[in-house]
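I have a structure here, written as structure tokens, and I will follow up with some questions on it.
Heads up, one of the protein chains got dropped from this complex, but the rest are sitting where they should.
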């Protein structure tokens, strides 16, 4: 598994807690930042009308390896690892930039829905094509299994 | 100046920071909680259709007297101190419940707007009447100055 | 699997996002609130010296079933489902109080560590006893498997 995209975040004071480390829930904020930057990198976010394409999260998980502290710079790697019929999966790796050590890994699963009915719909072919082109052979795709 | 309404919040871990105290920005969250509870107490929040009446904040300020820490219970007193032509002012006092000491005071100024045009409109008479009835002589009102 | 403990949270405005629903990362805040309330219910949180016993989270996951919105009251059920050698697992169920519908489920895994060396240590016998007494037969325990 390789990551072709990464972005960076610097830990802000309100993201730390009384234990002196980043509260684990804020890693989902970092994942969200990385997701948007990933889409932006692929031209999927327009400057004047940011895509608020509803692809709600149905699952999110993370493993925490080592703590991140105030003002640390974190490298957040992101990739779409899988596209199913009506969902797709993001995977993340967070590392401490200066020290190189792994901080966290994570995964979010998104459902492709119709903007009007909010019912699940097939992940659009245009989106599949774009991700396929970017992720290449690392992408596991439902359509390719048949 | 007396407060006729108060509510309580317990400090959550992600509201504290690496200094071991509540990050100052979260007091505006506590003020928002108190504001909703204040309106709920006056019957202004309906269970099935919570009022999202747009009365945007144009000013917010706070003075911080002493720190609040993880798991502390805070008493948040709230009152509408003033109603002007198109705005109204909330005032807050936060105290440490067990120790009694003052933690913070604050103020937010809200503009009454038309839900469609988002233009400022006169604070509705019905709202004035209700607040006047609750706050009594402590309320400073533009309408009463003339 | 039954839950013997539950607590409630009311959705605050800053916990919602531009999609009009609770940002998924904040459910980990709700889980944290429930965890503290669970411990408090068992007498593990002292009023004057809140236990900041370091039991860092090494894994957190959640499944999201339906959205929660501003001012919704959520019931958060919590239980310790498993105690291993040096870790223990919390499970959560979040339901919409008024509508009854399931909103989310979640799981967090915690490591028991030495407060000085931050090295993993065996989950203390006193803690096991207390949880065993509260959770009863629903608790899966490493010590009981041998």
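Note that the chains take the letters A, B and C in the order they are written out, and that residue 1 is the start of every chain.
Just so we're on the same page, contacts are C-beta pairs under 8 Å (C-beta built on N, C-alpha and C of every residue); 3 or more make two chains touch, one makes a residue touch a chain.
Everything numeric here is computed off the predicted structure, so don't read it as measured data.
For the chain that is not shown, the touched chains among those present are A, B, C, taking the whole complex.
Interface note: of A:8, A:71 or A:114, the residue touching the hidden chain in the full complex is A:71.
Only one residue in the set A:17, A:32 or A:82 touches the chain that does not appear here, and it is A:32.
Take chain A: the residues that touch the chain left off the picture are 10, 12-14, 29, 32-33, 36, 45, 47, 50, 52, 69-71, 98. For chain C, the residues touching the chain absent from view are 13-14, 16-21, 23, 25-26, 69-70. Contacts to the hidden chain, counted on chain B, fall at residues 18-19, 23-29, 32, 52, 54, 56-64, 67.
Going forward, only the chains that are shown with their structure count from here on.
Chain-level centrality, scored on Cα centres against the all-protein Cα centre, points to C. Inter-chain centre distance (chain A to chain B, centres taken as mean C-alpha positions): 36 Å. If you average the CA atoms of chain B and of chain C, the two centres end up 31 Å from each other. Work out the mean CA point of chain A and of chain C, and you get 25 Å between them. In chain C, 29, 32, 52 are the positions where the chain touches two or more neighbouring chains simultaneously.
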